[in-house]
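Heads up: the structure comes next, in structure tokens.
One protein chain omitted, others in place.
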Amino acid sequence: MSTQESNTQNLTLVQAVRDGLKSEMERDDDVIVLGEDVGKNGGVFRATEGLYDAFGGDRVIDTPLAESGIIGTSIGMAAYGLRPVPEMQFSGFMYPAFDQLVSHAARLRTRSRGRFTCPMVVRAPYGGGIRAPEHHSESKEAIYTHEAGLKVVVPSTPYDTKGLLAAAIRDPDPVVFLEPKLIYRAFREDVPEEPYTVELGEAAVRREGEDLSVFTWGAMTRPTLEAAESAAEDGIDAEVIDLRTLSPMDTDAIVESFKKTGRAVVVHEAPKTGGLAGEITATIQTEALYYQEAPIARVTGFDVPYPLYALEDYYMPEDTRIEDAIRETYGA
Amino acid sequence: MSTQESNTQNLTLVQAVRDGLKSEMERDDDVIVLGEDVGKNGGVFRATEGLYDAFGGDRVIDTPLAESGIIGTSIGMAAYGLRPVPEMQFSGFMYPAFDQLVSHAARLRTRSRGRFTCPMVVRAPYGGGIRAPEHHSESKEAIYTHEAGLKVVVPSTPYDTKGLLAAAIRDPDPVVFLEPKLIYRAFREDVPEEPYTVELGEAAVRREGEDLSVFTWGAMTRPTLEAAESAAEDGIDAEVIDLRTLSPMDTDAIVESFKKTGRAVVVHEAPKTGGLAGEITATIQTEALYYQEAPIARVTGFDVPYPLYALEDYYMPEDTRIEDAIRETYGA
Amino acid sequence: MSTHRDPRDRVQVLDEDGGVREGATVPDIDEDSLTEMYREMRLARHFDRRAVSLQRQGRMGTYPPLSGQEAAQVGSAMALADEDWIFPSYREHAAAHVRGVGLDSTLRYWMGDERGNDPDDANVFPVAVPIATQILHATGAAWAADLTGDDAAFLCYFGDGATSEGDFHEGLNFAGVFDVPAVFFCNNNQWAISVPRERQSASATLAQKAHAYGFEGVLVDGMDPLAVYQVTSDAVSKAKDPGPAGDDAPGRATRPTLIEAIQYRFGAHTTADDPSVYRDDDEVERWKRKDPIPRLEAYLRERGILDDESVDAIGESVESEVASAIDAAERTERPAPAEMFDHVHAERTERLDEQAAHLERLRERYGDEELLE
Partner (left out) sequence: MSTHRDPRDRVQVLDEDGGVREGATVPDIDEDSLTEMYREMRLARHFDRRAVSLQRQGRMGTYPPLSGQEAAQVGSAMALADEDWIFPSYREHAAAHVRGVGLDSTLRYWMGDERGNDPDDANVFPVAVPIATQILHATGAAWAADLTGDDAAFLCYFGDGATSEGDFHEGLNFAGVFDVPAVFFCNNNQWAISVPRERQSASATLAQKAHAYGFEGVLVDGMDPLAVYQVTSDAVSKAKDPGPAGDDAPGRATRPTLIEAIQYRFGAHTTADDPSVYRDDDEVERWKRKDPIPRLEAYLRERGILDDESVDAIGESVESEVASAIDAAERTERPAPAEMFDHVHAERTERLDEQAAHLERLRERYGDEELLE
């Protein structure tokens, strides 16, 4: 995927987060990291490990335990000219900051007609599958995507993680950066040592195929690819598209793929009702209804509060369930 | 609409809210009303006027200015056995309570496997069009609808308002009750003096039609009906369905209507991306794709923060825009 | 620098008739500034009356009046230096004007036009409607200034009701922990819409809440512009040049201060509110005796700084300034519909382009009249 000439490191996704933070902090003194346990402790997932030692306590800041406080002060900092990168310890703990995020971060530019802006990246580990306690497995990207003024990014590979994070940090507006923690350490990839960006708003084709399109993002990308490979053994050639940025969404890529295949499955962990599969389906069917050959399937979490871990494997979409939907959609 | 034999009063929608609260408070001593300015002042829209005098300060309670406090204490009250009906002064000010709503109200039953429950109705005036200041015009039903464990109701007539509110209050689980303030005083309707319920989860056919289905709710119902009448003059016979309850959604009614017409328009005030029109479209096309004759149109707010009032009329869907979509969809 | 006043002692300089109270120290303000202070308060009062009337005539939307609260706003804003910032709620029209925001901007904002919220070069943050949320922005900006070595103070206004919100707590707590140069200025006007101060908190004073964050709280007569000026000056100096936290200090923080300015809103909460439903005229009359404008006027007349002539001249200049501001605001062209799409992000997305184009198509097809009716 990388065509860079520079030296590379073989990194996991969470290491790529750290490397991305580090290289942006080196590039730009205005970039600061703050949050609960991000300093000495290096974050509960070690995503900020080493940054405190490298940049000191004025740029890598342990805050009091208060999410609205973290996001609200970050907004003030951003408006004043810094580029804060606050961490929310888990995306399930972002809700206390929801008001600051949607009523202020998302609106500061429009409210002041551009005099004040909010270049801030809110990072949060998100998604399920790691046997964590209640509230540690949420996947609620849809509520941020519905909010005008916010951009929403979910990387699925180490290379993209570093590049998308850099693009988000350099973006003049607020970005919610959701990190699929299930795959924080699932695999490694070569990642350039140099800073680079992966443009926001562009989907990636992870597998080309002719028969059917599967749209997904984050931790669901891997089981989706597995399902596609397995379906391929029976001659079903699925295209797998990783959206990477959920807002703004790469509608062109979605529509283009669908026009080719005429069939689609959307995969996400979030509950089905009101999840982004609905948005994607609506987009497709406005722009490409006349290409459609079968109902678009949604493989998603169920409409239940995310269960404690004894049942979470029944809740999470995985390759078997995805493959089932691919076959049904192909056969429909 | 009402076939009751009892005496009726001719009420506006906001009067029906008040009447609904009053008659449920009379029926059940456990029902209490709390919020900012709901007591002596009777609410900034006068939705609770007279209740303080009728039921006293222990059942109609002015709280400190703190939304998380209001919802959080209501959860404790509900778990203890009361039936609190907290008011959020405007739906744009519910966000500070978002965490309590989604992390607790929505989950208390499932978390304790039914030992603790949360029979609570969160009322909030919602939607735009009244030349109000910033944050007073939000329409974010989608984010509550995405939350498993919450029910979401939006009435559009005085009769329904009283009946749905009663059903919500008697419901054993938390309900978000969004009141379209644009039509709080727009028209009157005969409303029985007796208590009655309108069942949650059932859509209402507001206009029968053969050519095309329009799905909407709340304040958008009226301009939609106007648009349908106007289209009818040119021989386009639109069916108008008012969903009334957004969660659980009356999928049967949606699918049934669509199977008859094969064409649909969805109308809501909320921003397009991630709004419920996506969910409705996805539902239709899974269940009735083979009946579909044209792309489903979405007439919605734009993907911008709700503008201050000099531009709000451009933002809000109204009959002309809806009719335009009806014609396009009919002609497609 | 720190004085560690007991938060139960109210700082006062002028009595209700404009005389200097026994034992009070009059702050060191030059005559021109005193005249300016008076003029700004007169301007605010007149502006307020006119704004309410514009709303009544349908020429403006909902408007939050400030009459009665002029001393708190003008006295505090005048205590700031050029490099300092204010973070207003929605009621600080007078403070914003002192800090350089044109009255026409303020009017445009309440006429439903976001462009009124871009205060040109003034060090004034945009209006914050959601209660208490701006406290965190002020703390964050003060923190950023501290981190980048800027020598400025950040003054944040909010009401008595705002002290009940979680954001008040988190904002003041962060300010204490990171010891930022912030002044938290609580306009305790006794009411949060219809909810009286006693209903907001069981604490004896709001000022004492500062101790929970390890810094000083000060109570001041908010209808005494000289007292307000004094405590704000002290707080601003401390923010910029703190001493160590004293032994009697409630904690470690040396820079921030919470000021509770006791005052009263004479009018309605907003033009949409009817205060007669929840409070007595008697109470209003009692507070009107503390009206800051006659108090300062009496003091300045007594000192020979004002006389009938200058008072009249000020009255006229104030009227004409307000009249031209209204004129300017009303003559401003409506924002173009496309404005809506232009400031969502730095650049429009494809979706926004499509939606803007769609709106233009609708406007062409049907005309604005039909579309807006």
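Every chain is named by a letter (A, B and C) in the order it is written, and numbering of its residues begins at 1.
Keep this in mind: a residue touches a chain if its C-beta (ideal position, glycine included) is under 8 Å from a C-beta of that chain, and two chains touch if they have at least 3 such contacts.
Note that the structure is a prediction, hence the values are computed from the model and not measured.
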| item | value |
| --- | --- |
| Contact with the hidden chain (one of A:S103, A:T221 or A:T273) | A:T273 |
| Touching residue (missing chain; options B:T48, B:S68 or B:S91) | B:S68 |
| Candidates A:G69, A:P195, A:G209 or A:G275 - the one touching the absent chain | A:G69 |
| Touch with the omitted chain, as defined above, among B:G127, B:P158 or B:G201 | B:G201 |
| Contacting the left-out chain in the complete assembly, out of B:V14, B:L82 or B:I143 | B:L82 |
| Residue numbers in subunit C that touch the chain omitted from display | 164-170, 173, 176-177, 179, 198-204, 208-209, 211-215, 249-253 |
| For subunit B, the residues touching the chain missing from this view | 32, 58, 63-64, 66, 68-69, 71-82, 96, 99-100, 103-104, 108-117, 148-149, 151, 171-173, 201, 248-249, 251-252 |
| Positions on subunit A where the hidden chain makes contact | 36-37, 39-42, 44, 62-69, 92-93, 95-96, 131-136, 272-273, 302-305, 307-315, 318, 320-321, 324 |
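One rule holds in what follows: only the chains that are shown with their structure count from here on.
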| item | value |
| --- | --- |
| Identity of the chain that, by mean CA position, is farthest from subunit B | C |
| Euclidean distance of C-alpha centroids - subunit A vs subunit B, Å | 31 |
| Distance between the centres, which are taken as Cα means, of subunit C and subunit A, whole angstrom | 40 |
| Approximate Å spacing (C-alpha centroids) for the pair subunit B, subunit C | 36 |
| In subunit C, residues with contacts to at least two other chains | 114, 130, 166-167, 339, 344, 349, 351 |
| Multi-partner residues of subunit A (at least 2 other chains) | 68, 96, 99, 103, 110-111, 148-149, 249 |
